[in-house]
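I am attaching a structure below and will ask some questions about it afterwards.
Here the complex is missing one protein chain, while the rest keep their positions.
And now, subunit A:
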Amino acid sequence: MTVESTAARKPRRSSGTKRAAGASTRKTAAAAQSAAEPQLVQLLTPEGDRVETADNAEFLPYVEDITAEDLRGLYRDMVLTRRFDSEATSLQRQGELGLWASLLGQEAAQIGSGRALRDDDYVFPTYREHGVAWCRGVDPTNLLGMFRGVNHGGWDPNSNNFHLYTIVIGSQTLHATGYAMGVAKDGADSAVIAYFGDGASSQGDVNEAFTFSAVYNAPVVFFCQNNQWAISEPTERQMRVPLYQRAAGFGFPGVRVDGNDVLACLAVTRWALERARRGEGPTLVEAFTYRMGAHTTSDDPTRYRRDEERAAWEAKDPIERLKAHLLASGDADEAFFAELEQESEKLGKRVREAVRSMPDPDTMAIFENVYADGHALVDEERAEFAAYLASFEEGH
């Protein structure tokens, strides 16, 4: 498979345009309402009931194989991710971390999409994809180095096909697209997933990534967690049309999924990844979710949003809804939850201890890895600085 050959292939269908067209041709009041307020793909209601409708029928086959054990696994992933996240927030409050960007409320979007991936797929995260990192097998403590200030990331992206956290908003969507272009050139059937947020959707880079991926038919899934807030700015400051609808303008499908429904996120991401594998190019998934916490530990959401809004989203909590489903279906018993609670506390303890014992880097690390092939100025400054440090040791 080459870029040239895939470019010639047309996407089999354009879900974004199909859905929009369907909405405009139906004349019912319900349809008019759904055009104004786009329907989410949802497989599990906030009450934990399974939903099977014509609207989500396309995605149901993608979770047909999910067993009770799988559901418990997804639940466990979300609980442990939340536990890790809350531990990190506490560690910031205790002064062990300089900053933390909490994913609270976004567990389903991250675990659902993360568990849809194959090992050979590649992830390009923002700085909040702690749940996706968990799914990729990145040790949670590795994520904390940059927030403690001992490195800027530093894990090997290729050991888990999980790229470094990217802080400049939206930059990684282009890296993901380029990587996906490379996958296509290699003739591999891996897929690439790029995470970003509603704020990033305003960035030029994200729109350029949409353009490049469409033009080269790159096997990439753009997974936007629309958590409603870009620090203090609501989505009204980023867009006039629902985000997923933008995909149609770039020539690939866009789908809005209930981002607090782990099953729906799993199904829709699997669907999008399979499109990529089949050579049908990019897909935009908008996971409609909510940032329950602050943007980061430095933020104060009370200055810009109402408690009622948060309360309304709390009722749609991703973890509670799967728990309700597991209990109602009998797919999990109390022993499972009790055991998970213990595991969760163990994880918290492990993270706490790992952070507290995380060594500061060696001072001379300032000069390491600036270049792969070396640089005369870096060598000169390293030597000067080493001599300066040594002057103290010699008691001058």
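In this text, contacts are C-beta pairs under 8 Å (C-beta built on N, C-alpha and C of every residue); 3 or more make two chains touch, one makes a residue touch a chain; residues count from 1.
In this text, contacts and distances are computed from a predicted model.
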{"item": "Chain left out of the displayed complex - its UniProt protein name, from \"tRNA 2-thiouridine synthesizing protein C\", \"Alpha-ketoacid dehydrogenase subunit beta\", \"ABC-2 type transport system permease protein\" or \"Ferredoxin\"", "value": "\"Alpha-ketoacid dehydrogenase subunit beta\""}
{"item": "Touch criterion as defined above, residue of A:Val79, A:Ala101 or A:Ala176 at the omitted chain", "value": "A:Ala176"}
{"item": "Which residue of A:Val51, A:Ile66, A:Leu104 or A:Val215 touches the chain not shown here", "value": "A:Val215"}
{"item": "Chain not shown, touching residues in subunit A", "value": "2-4, 124, 151-158, 163-164, 166, 168, 171, 173-183, 185-186, 204-205, 208-209, 211-212, 215, 368-373, 375-378"}
